[in-house]
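For this depiction, one protein chain was excluded, whereas all remaining protein chains were kept in their positions.
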Amino acid sequence: MTATAITPELIAQHQLTPDEYGKIVAILGREPSYTELGIFSVMWSEHCSYKSSRLHLKKLPTRSELVVQGPGENAGVVDIGGGYVIAFKIESHNHPSFIEPFQGAATGVGGILRDIFTMGARPIAVMDSLRFGRLDDPRTGPRNRRVLSGVVAGIAHYGNCFGVPTVGGECLFEPCYDGNPLVNVFALGVCRKEDIFYARAAGAGNPVIYVGARTGRDGIHGASMASAEFTEESKQKRPNVQVGDPFMEKLLLEACLEAMRTGAIVGIQDMGAAGLTCSTCEMGSRGEVGIEIELDLVPQRETGMSPYEIMLSESQERMLLVSEKGREDEVFRVFRKWGLESAEIGAVTGDGKLRVRHHGEVVAEIPNRELADEAPLYDRPHGKPLRHAGDAPEFLPASVQEALPALLASSDVCSKRWIWEQYDYQVRTNTIAGPERTDAAIVRIKETGSSVAMSLDGNGRYSYLDPREGAKLAVAECCRNLATVGALPVAATNCLNFGNPERPEIMAQLVEAIEGMADACRFFGTPITGGNVSLYNETLGEGIYPTPVLGIVGLMKTAAPVTIPFKNAGRSVVLLGGLGGCNDTDFGGTEYAKVVVGRLWGLPPALDMDREKRVHDAMRAVLAENLAESAHDLSDGGLAVALAECAFGTAEIGAEIDLDSDLRPEMLCFHEGPSRILVSTAHPHRVAAIAAAHGVDAPALGVTIERGIEIRQRTMTLGSWDISSLKSVYCQALESHVK
Amino acid sequence: MKFGVIVFPGSNCDHDAFYAASQNLGQQAEYIWHDSATLGDVDAVILPGGFSYGDYLRCGAIAKFSPVMNAVRGFAREGGLVLGVCNGFQILVEAGLLPGALIRNRGLKFICRELRLRVGTSRSPFTSAAVKGQALRMPIAHGEGRYFADERTLDELEAEDRVAFRYIDNANGSLRDIAGILSRERNVMGMMPHPERATEPLMGSSDGLVVFRSMLEAAVRA
Partner (left out) sequence: MKARVFVSLKSTVLDPQGQTVRSALQGLGYAGIAEVRQGKFFDISIAAGVTREQARKDLETIAQEVLANPVIEEYQIEVLD
């Protein structure tokens, strides 16, 4: 064993507490070697072990009749019928994207794609949920613009080259993300049910094979970096950033799927965070076997790498697999065909240990199960969620006439075309509805004749005001987006972006968000099948808003989608769910409060889940009878913004509506009460009948017209606009902010 | 009719071209691996879009050395139909089968967008089913699709009626709005827009079928 002395300083540098170190000594029955210390530190990092969140994640629903694989594998798997399944997951790459936006985001896409095809599924869609600091801030704006441009270019670079369509997502801006952008990437793949692969080793004597890129000193301790707050010092340290190679990944995809078809592969896992360490120990642990490897056999890009470096390297585009003994050549042949390097680096053993040799000498020997599953588990103290927002301020409301264009120009609300046009959202010719055509993206499954709809949502402002309700609202919004295209939500994945869990008021945000999410996911029948927790999202003690992001998938028949824009003049404009109510308190988290008042206060809008679900059911029933010509849910910016967005189609059909309500005009037009969907229809009576049957309010607000938008309240005009001028504000805002 | 779809390492529109030819046109299709020295019994060859060899060095620059490209050159010499789409177009110009070059888009960014094209000539086995001047809707998806050639070459292309498609909406800054061109013998065509992505109403347009139908007519006549 190596002779590096294990000092308290070294232990602290590895972000292990004295108690954790004591546990390591107890497991091993001796002091660890330097390499072993490194292995424990990455496996027991927050990123890999979920030591602060695990206890609470257990509260989430994870099962249903359709869930084939829940959390614990590389991705969740759901049965979509016809003998096929989908595998999907969302993951964060926040910290790397701040250090090097382009490569950080690119390797984030690479990592989640590997998680999907490791399961045997071919990736068919990617979406991303992004958060940045404000683009127009005089001090931080220039850097935020650079981070945004770099992240978008990185996602485009990787996804486009790999050949997976990036079909949608969301992007919002708040000062709290200045030094801590969020890059959450969702990916979804499809395969036949019997072709799913698991990351489990089995069969003592079976060879362990390394495939893909060579190992270099990339991103060593990336996993523990992702588990610590940024300080000036860590910025200086500038860890070796991993560089993504989407071309290599594309070859890996094709080669892995082809190798899987040989039937010679027993188990397979990608090397992501904590690289070779994580893949060997988790595959062994899941299969309740041991794995022994010789590091001399690991293909290396640099010379003189130590065992510590090889085990902890986070070089990208690498896979570890176990094949049946005697059938190695079938596997090697496939990888050679694709021009990829593969090497047998060890074997499965029966003793349950991870044994690592270097030049023949054992440098680490750790019981697999204890390493993977006996990681520390913390019930961290959690008090009341952090919250500094006060009561409603006095404010002089802007006229509806002026407020609408202001909201349409805000970077949160405006068209994100500048972003999504950089993504190939069509490759594989399955994208029935791509970005901004519908509220949920739709990708058809050629093999089954059915389609999968998907939506990402998370609202940091709401979650800051009330983490529990914020998480519920995110679930409701995703499910509502799916309902507007007629899809039935079936399962979810989550990415929990929070600050430092060692602070009780941050831990409380996490706990409440998880509990809220659990309630809502149970209610809407969307079990969480996997996901990711990203903690310590703080820079210099400034935490982000708690930002739980949901990705929910739904199933539907393959058909031409009902899209957002109004199609014809003279149609009834109906608001499923009704005008809703609002008060001073509930108005404080709205986009209006942010853009017009410049403040955040009160509480998020109130959600009645039962009513929400009835609106979804009514919407699906309306679509099933082909009664809607357009459908768009109300979200950021409320009714007026949604109405304007419906007018921005190529035909530029507008509407005149008259609202029968006592609410103050700014609340009536811009409150963000949930459970509302705006549809246009040639059959208002039948829509009304369906709504009534579901116990849903569905006032007819007015009619679509050839040109212009006009909003009245009990015959008094609140605003009237020319569509093309509003549309140009909406379409050009982001580009003008970025430049 | 049988289409051969060439698969380079990094091709990613190969499945889409295959699907368009087999499902939406109802013809036979097969994949041809990049290190194959022959093309078998195919009636036409498609070089699909993607990022062959990661588009490292230059787009299409490494792919042109693939063994299959010798076979493609021979096939073209014999009058066989060769269609290069997007990265396939880039490979054809790198390989010298078509003149000019495809350089970085004017805005320096990748653009994925459905846009309008005008048919430049119907006098080709790729556009015979269309009418000259007809407007078609097809998507583009590229970062380096700005057609570039010297004035003499551009004049020559126009004089010889070899501009197959021009952009009505020129998003990438291509010279003279050129979206697709023909070889002198008119049996090789390269285009940046993706006809295979526009072969069924569900994808938003069926206008790309014109290219495939024209090829089918030409193959049936031959």
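Labels A and B are assigned to the chains in the order they are written; within every chain, residues are numbered from 1.
The rule is simple: contacts are C-beta pairs under 8 Å (C-beta built on N, C-alpha and C of every residue); 3 or more make two chains touch, one makes a residue touch a chain.
Values in this document were obtained by computation on a predicted structure and should not be read as measured data.
Screening B:18, B:53, B:89 or B:110 for touch with the missing chain picks out B:53. Only one of A:245, A:365, A:591 or A:645 touches the absent chain when the whole complex is considered: A:245. Screening B:47, B:62, B:82 or B:189 against the full complex identifies B:62 as the residue touching the chain left out. Contact residues of chain B toward the unshown chain are 53-54, 56-57, 62, 65. Panel shows chain A; residues 99-100, 103, 213, 216-218, 238, 240-245, 247-248, 301-302, 315-316, 339 of it touch the chain omitted from the view.
Quick note on the criterion: only the chains that are shown with their structure count from here on.
Computed from the mean C-alpha positions, the centre of chain A lies at a distance of 36 Å from the centre of chain B. Per the touch definition, chain B reaches chain A in the complex via residues 9-10, 12-13, 15-16, 19-20, 49-51, 53-56, 109-113, 139, 141, 143, 194, 196-197, 201-203. The residues of chain A lying in touch with chain B in their complex are 153, 156, 160-163, 245-248, 250-251, 338-339, 420-429, 431-432, 444, 446, 558, 560.
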